[in-house]
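Note that one protein chain is taken out, while the other chains of the complex remain in position.
Naming follows writing order (A and B), and every chain is counted from residue 1.
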Amino acid sequence: MINISKSFHGVRANDNINVKVSSGEILGLLGENGAGKTTLMNILYGIYQPDAGEIRINGHRISIDSPKASIDHGIGMVHQHFMLVQNHTVIENIALGYAHAPWLFPQKKIRQRIVSFSEKFKFDIDPEKKIWQLSAGEQQRVEIIKALINGAGLLILDEPTSVLTPQETRDFFQVLEKMRKDGQMIILISHKLDEIKRLCDRVTVLRKGQVVGHADAGHLDKRTLARMMIGRDVIFSFSREKMPRKEKVLEVADVRVDGDKGYPVVNGISFAVYRNEIFGIAGVSGNGQRELAEAITGLRTVTHGQIRINDIDITNQSARKIHNTGVSHVPEERIRFGIAPNLFIYENAILKQHHQKKFSRRAFLAYGRIKAHTRQLIKDFQVATPSINVQTKNLSGGNIQKLILGREIADKPDLLVASHPTYGLDVGATEYLRNQLLRRRTEGGAVLLVSEDLDEIFELCDRIAVIFQGHFMGILESDDPRIADIGMMMAGTSDLKAGEGADASR
Amino acid sequence: MLHVKVSDREQISALGTFLTLVLALAAGMVAIGLLFMVSGVNPFFAFKKIFSGSFGSLYGFKETITKAIPLILIGGGLALVFKAKFWNIGAESQLLMGAIFGTWVGLNWGPSLPSPVIVPLMFLAGFLGGALWGLVPAILKLRFSINEVISTLMLNYICAEFLTLLIVGPWKSPKKFGFPYTDDLPDSAILSLLPGSRIHTATLIVAVVAVVVLTIVIYKTRFGYEVRVIGENPDAAKYAGIDFSRTTMLIMVISGGMAGLAGVGEVAGIHHYLSYPDSISSGYGFTAIIVAWLAKLNPIYVIFSGIFFAGILVGGDAIQISLGLPAATVAVFNGTLLIFLIMGDFFTKNKVRILAGERG
Partner (left out) sequence: MEEIIISVVQRTLVAGTPLLLGTIGEIISERSGILNLGVEGVMAVGAVTAFIVTHHTGNPWLGLCAAIIAGMLISIVHAFASVSLQSNQVVSGLALTMLGLGLAGLLGKPYVGKPLAIKINAMPIPFLSDIPIVGPVIFNQSPFFYMAMLLAIGVWFMLEHTLLGIRIRSAGENPKATETQGVNVSLIRYLSVIGAGGFSAMAGAHLSISYSKSWIEGMTAGRGWIVIALTIFALWNPLRAVVGAFLFGGIFVLQYMLQPLGISPNFLAMLPYLATLLVLLVGGLRDSRRLNAPAMLAEPYRRGER
């Protein structure tokens, strides 16, 4: 792939990227979420088309305008989120994309192929089983067979171990080794350093849409890789003045939460957040932080443990009750959860507070007060809009985020939970939002910040916890020198011993 | 090579929406004209007759208003539920249930009560009947995840059969020469009409008031706000702590109830006795869906779209008589106009460009 560039709505997802793979080689594509790895591979697989650049196979320039074209060229992809029809059997799923499937009784021929694959890679898959009956590891194997059955010379794997247990991961590594021996070309997308180091021959590191480095197997050093991935040597920033610790606002005790698929994604987390403090949860997306935030704000049930706000037990209370206790939430997917896009700005400005006395008189909404409040809000939070009578979906992403943030902060909540608040925003909006979070802190509020952006974490947080696979790898004060290892903690390779972290209340 | 590129349209003015509507209706009329020609009917003559039949004469206009009453009532209620994206196709049967409950009250309590007492009681009973019947699909969806399109369709038929059962059985009047009709409602229960017309004023007033109230509720109350958020973005509604179950049930009670009121209006104002489902509901429940849709789900506009479609119904009757066209002609009208409205709707939401060059 040569000089590939791609933008979405003005945001550069891929910026002039060059990548090369040869047969019998596993190339690792390393980077945080949002670095552009998946976008790049989706271009290779034909789901997106690049704005600029070209793709060559064996020196010949080719054009890939759909997944079908990609499959025809011998490229197969196993996506991070499986593309399987849950209600159908293994055979039916594989038959779907098999280019040479016979029209009549395709099951017969495919069953044979499945069996031969199973023997080759020791897969042990029952072809007649329905997908929903299989474990994550087994489903992944189905995806791999799907990709290979069309004779893919190049196999793209997107975060393949994100849903696997340690045992399944070990099995998976063996499969990859065998493939490499067979001369297969593999591109492995991952944020996990252990994996990259163990499996890959070469590594390309992406950050914020650009290539920031290549490395060979012999020169793989986890620390260097981590530094390339997050883009900095850790700098200690004291732009915040230290504030004395006051009362506890949030207390989370041994909480376990189930994910959408039904198995636990938060496995016993305990911590506390105090007034005048910004507590950061750092970690790559998908390690349980979203579900944890949802549990705290009442959008998801807790299967074990307790959550207290100002010493009031709010475990599994309704979202509205928790909001009334003084918790505000800036959600991760802001368009999806934070606003009703077709409604006007002033209507969204009171989305969670519409039932409060200050905005309503009995059953009626007090539009006068609502509009005044909105005007104040967009002034205070610098939301750029021609008027408040505009449909909310017409604002830019940054302004929507500012609106949501303003809405949540204006309440002066005791606890503000902010999930990836500046993701995808331009520099100006980012700076502004971060200042607002700091202001909240100074005013006496507590802020729980979930973010993948380490710049943000270091700039804002008093204490930092690193989450990996549903656990906190450690909780550190921001001036703790072990922060330098944060990249490794995010990638799962380092675990602070209990008691060494800043989780004890003083 | 040429290809079509479709993208989201960001903003459209109220004027733009209105113009697109008019354009769509005009295009629809042209298409209908063509269909007329194909069937051997002179389109210009047909349209002239339709217009004069529905709006051109005083008699026609009064008939139009008469038919608009149930359309406005039901359409208003549908606008509410459709705004929450709850697809209530069962207004036909909610109307019938209202008619059944209202008739029972009218027949049993009517003889002993004066008009000012029995009429409101009938309306109340009708509202109750429609509301209860409307609650069923809501509960089926909330508790059993049954798709409301299916359940309301099924309930339509179940109710129609139930009514038929009543009128050929226990409720059949001995005085109707063997026809499956109920007794006539007592005089006190019959709605008074605007002199010289068939307009039953009580229901008309209820309809207009209801629609106005509904508009206020949707745009000015907390409840209406919650309904709109649910329809716009159920995820955001959940995040905002809105009670999905309670809201869903309430809107179906209102929608079903309003259809029930229309049912009482039809029986107490027009027919004066219960008979076959088709004669009582006359497809109002389905036509009201288009009425609500044309009004862009705004109850106030339902008054206009209701009158418009009532005009089509009356005009359809007119050319049926004068040109000998079948009753189904109205259906052609409704169907064609609806299709063009769907296309118009698409253009208000999307920009379509035809470009030259490679795709992507």
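The working rule: contacts are C-beta pairs under 8 Å (C-beta built on N, C-alpha and C of every residue); 3 or more make two chains touch, one makes a residue touch a chain.
The structure displayed is predicted, hence computed values, not measured ones.
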* Structure fact -> Touching the hidden chain, out of A:E92, A:E251, A:E294 or A:D480, is A:E92
* Spell out the interface residues on chain B facing the chain that's missing from view. => 35, 38-40, 87, 89, 140, 143-147, 149-151, 153-155, 157-158, 161-162, 164-165, 168-169, 286, 289-290, 293, 324-336, 338-339, 342-343, 345-346
* To do: Spell out, residue by residue, where the missing chain touches chain A.
  => 8, 45, 47-48, 66-68, 71, 77, 79, 83-88, 92-93, 95-97, 99, 101-107, 132, 146
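Here is the rule we go by: only the chains that are shown with their structure count from here on.
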* Structure fact -> Distance in whole angstrom between the CA centres of chain A and chain B is 47
* Structure fact -> So, in the complex, the side of chain B touching chain A is made of residues 10-11, 220-223, 225-226, 228-229, 232-233, 235-241, 359-360
* To do: Could you pull out which chain A residues touch chain B in their complex?
  => 49, 65, 298-299, 318-321, 323, 329, 331, 336-343, 347, 351-352, 354-355, 360, 363-365, 367, 390-391, 393-394
